[in-house]
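This is the structure I want to talk about, given as structure tokens.
Only one protein chain is missing from this complex, and each of the others stays in its spot.
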Amino acid sequence: MKKFMLDLIIKENVQLSNQYALLILTSSDKLPEMLPGQFAEVRVDGSSEVFLRRAISINYVDYSKNELWLLIQVVGEGTKRLAALKSAESVNLLLPLGNSFSIPSNKDSKVLLIGGGVGVAPLLFLGDFLKSKGIEVNFLLGARSKADLLQMSEFERFGTVYTTTEDGSHGEKGYVTQHSLLRESKFDHIYTCGPTPMMKAVAAYAHKTNTNCEVSLENTMACGFGVCLCCVTDTVDGHLCVCTEGPVFNITKLKWQI
Amino acid sequence: MKKFMLDLIIKENVQLSNQYALLILTSSDKLPEMLPGQFAEVRVDGSSEVFLRRAISINYVDYSKNELWLLIQVVGEGTKRLAALKSAESVNLLLPLGNSFSIPSNKDSKVLLIGGGVGVAPLLFLGDFLKSKGIEVNFLLGARSKADLLQMSEFERFGTVYTTTEDGSHGEKGYVTQHSLLRESKFDHIYTCGPTPMMKAVAAYAHKTNTNCEVSLENTMACGFGVCLCCVTDTVDGHLCVCTEGPVFNITKLKWQI
Amino acid sequence: MANLKIKVGTLQLKNPVMTASGTFGYGTEYSDFMDISRIGGIVVKGTTLRDRQGNQYPRMAETPSGMLNAVGLQNKGMEYFINHIYPTVKNIDTNILVNLSGSTIEDYIEGAERLNELEKIPGIELNISCPNVKEGGMAFGTSCLSAAQVVKAVRRVYKNDIMVKLSPNVTDISEIALAVEAEGADSVSLINTLLGMAINSETRKPVLSTITGGLSGPAVKPIALRMVWQVAQAVKIPVVGMGGIMNATDAIEFILAGASAIQVGTANFIDPTVTIKVLDGINDYLERHKFSSVSDIIGAMEI
Partner (left out) sequence: MANLKIKVGTLQLKNPVMTASGTFGYGTEYSDFMDISRIGGIVVKGTTLRDRQGNQYPRMAETPSGMLNAVGLQNKGMEYFINHIYPTVKNIDTNILVNLSGSTIEDYIEGAERLNELEKIPGIELNISCPNVKEGGMAFGTSCLSAAQVVKAVRRVYKNDIMVKLSPNVTDISEIALAVEAEGADSVSLINTLLGMAINSETRKPVLSTITGGLSGPAVKPIALRMVWQVAQAVKIPVVGMGGIMNATDAIEFILAGASAIQVGTANFIDPTVTIKVLDGINDYLERHKFSSVSDIIGAMEI
């Protein structure tokens, strides 16, 4: 897919909490096509500390409204700056980057999208995409507490939503991999994104139940488009760049001890 | 004088043109006492390029309103950031720094304050100070064109204002040192601040006419309070720091070829 | 349009803007963003005789105005380059140089011999300065003797242009430059990365898997500029300057310090079109200052 460097405009910055912001970006030009699982490298301006761009997943694309959504969790200076962007401000992005989740050819596939924390970001776009292909979507979303469950009403537009929270304030209490759904149902495809320990637990479940499973990895990135070779992960084919060969990997490719 | 590090609040940013801004700062605490000729070291936040503070003259202090005025000319990234500060934003300053212009003890002294470009900044505060001591003040202000003559109505509050512009759009055409006033009148004290070539020309005039003359120098500064020794100027007493022994120097101290 | 053409060693560059090895892939990765044939030269990723998996991750740390990398010369080896990459890159209408690395002199010789075969590769950049290539615990590039030995050996077998890439991690870089000039280098390029380190205070662990890594980006520019100036004073062969170049002004500073051409590295990650901006900016500068040719400002700093 052709990559672009674009200056987009903040149409709205929805402060979901003091830790999360949803940036709704737009452009006077038509946004390029993007696929679920892909990400953008966002330039952070006006900070003496941030030098490199920041990788942010494509959370959602509304082609009819020409909107790109980015879901930001504030963890350091870069994400803090991004989450503080104001309407009408301009943001420079490289996009779309990376590969994407693979879409089952069989419309009757049972699919489960498991997200944790800000890792839910790419799953919204994936859910929309799967639904548009006529596939029934189940989301299993986990967070620390109810306040950390993001975009719930958005997810509900595309499928059935199950939740877990560590404190039990919403859905079942515990981790996503402890949810009863995983004991009671069997899926053909699992897609997951979230903290590495969570994804490893999901991968272990998928492995045990012989379920096809794709995970979206993070890694420290300098470029985001395959030239610095900083972002490798260990795979059965050796060191592969997460930014070009990923971020989505089938767990059979990874060398995770599961 | 005791120095302070203060966070002041922008009460107003008066955009004088796209090149000049007047920052009016205030504080919930009483501003410390400052003297004309002194300056502040202003921290520039939110820029990846600016590392050190920027030296800015005390343009005016209104103790009754608890206001500090800074006149900014945009020349690079630092001054651009400062000139773009918005009302209610906070600015960190070290102040008051440096020595000050010496005030004649004789109230009947004839004084002339010669400013060029943004170098007029400290002369406003000096004019106020001299006037409050009962001394009659004359200002001779030079600029490229009418648009670059700053704060004219403010200067008029404290004395008689003469002007020159290079294009003749206001006052006499030419440089300040070509103004007829200098041929027609004789002064006891000249105070000057502006571009170095201008100040050297003023110093030459003062030397020739045997007039006491003080100049306010610029220099590249890292600290602003006498510890880095980066800001020296050559004087009859050797290398002296402009930030502590200056910025105001009597021309008899300098080794200018005039 | 000012005349931007410049000769560097035996290379004819259409302009002095090149890309630094390891920061521009094989060029084609940038073709979505810009017309890569516009730049003066592309130095491809560090290539070794045999394929290398490079270091474990994490390989990157952001630092004030810079970054550390510990890639460790990951590449698919000379054979793969010749069979799978060369057929594509040979069609790019600019100078394609191969950055050649090795861990023994024999590796360098064999690599250079293989590259002799490739008609559309006008030269190599001999990398004796990667903080990860070791010879008795010390990179070839940090002693005059070993630097000279490598260049001598490669000069004997390689018929095209040899640009030698110098390490800044030395007491006296001019000395090394003189040593490689004496052995027949056509030009020198500098600087490679400075050895640095980052620690995560919360985990109390090094950020990089290799503990130390190579520092690049604007943070190193003042050091790079000083070294380019020193080396340009010392040697007669052309100097190619790099280290923290982010824009045309930076590039011009290196040229004024004595560089005949420059390489843009880390900046490509932040703005993939930066080389074109640097190129156009150099032209603007020359026109504004009424120089007819870029060669007029090489080493033109007035003291």
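Quick notes on this structure:
By letter and in written order, the chains are A, B and C; residue numbering begins at 1 in each of them.
Note that in this section a residue touches a chain if its C-beta (ideal position, glycine included) is under 8 Å from a C-beta of that chain, and two chains touch if they have at least 3 such contacts.
Every value quoted in this text rests on a predicted model; they were computed, and no experiment measured them.
One chain is not displayed; in the complete assembly it touches the shown chains B, C. Of C:I36, C:L49 or C:L68, it is C:L68 that touches the chain left out of the display.
Per the touch definition above, the residue from B:R43, B:R81, B:H170 or B:H189 contacting the chain not shown is B:R43.
Residues 61, 63-66, 68, 142-143, 169-171, 194-199, 201, 204-206, 211-212, 215, 217-223, 225-226, 229, 244, 249, 252-253, 256-257, 285, 297, 300-303 of subunit C touch the missing chain (whole complex, contact as defined above). The chain not displayed touches subunit B at residues 2-5, 43, 48-53, 94, 219-234, 238-239.
The definition used in the following text is that only the chains that are shown with their structure count from here on.
Ranked by how far their CA centres sit from the centre of subunit C, the chains are topped by B. Of all chains present, the one whose mean CA position sits nearest the global mean of protein CA atoms is C.
Centroid to centroid, with C-alpha atoms defining each point, subunit A and subunit B lie 55 Å apart. Here the spacing of subunit A and subunit C, counted between their Cα centres, is 36 Å. Contact with two or more other chains is made by residues 48, 50-51 of subunit A.
Along subunit C, residues 65 each make contact with two or more other chains.
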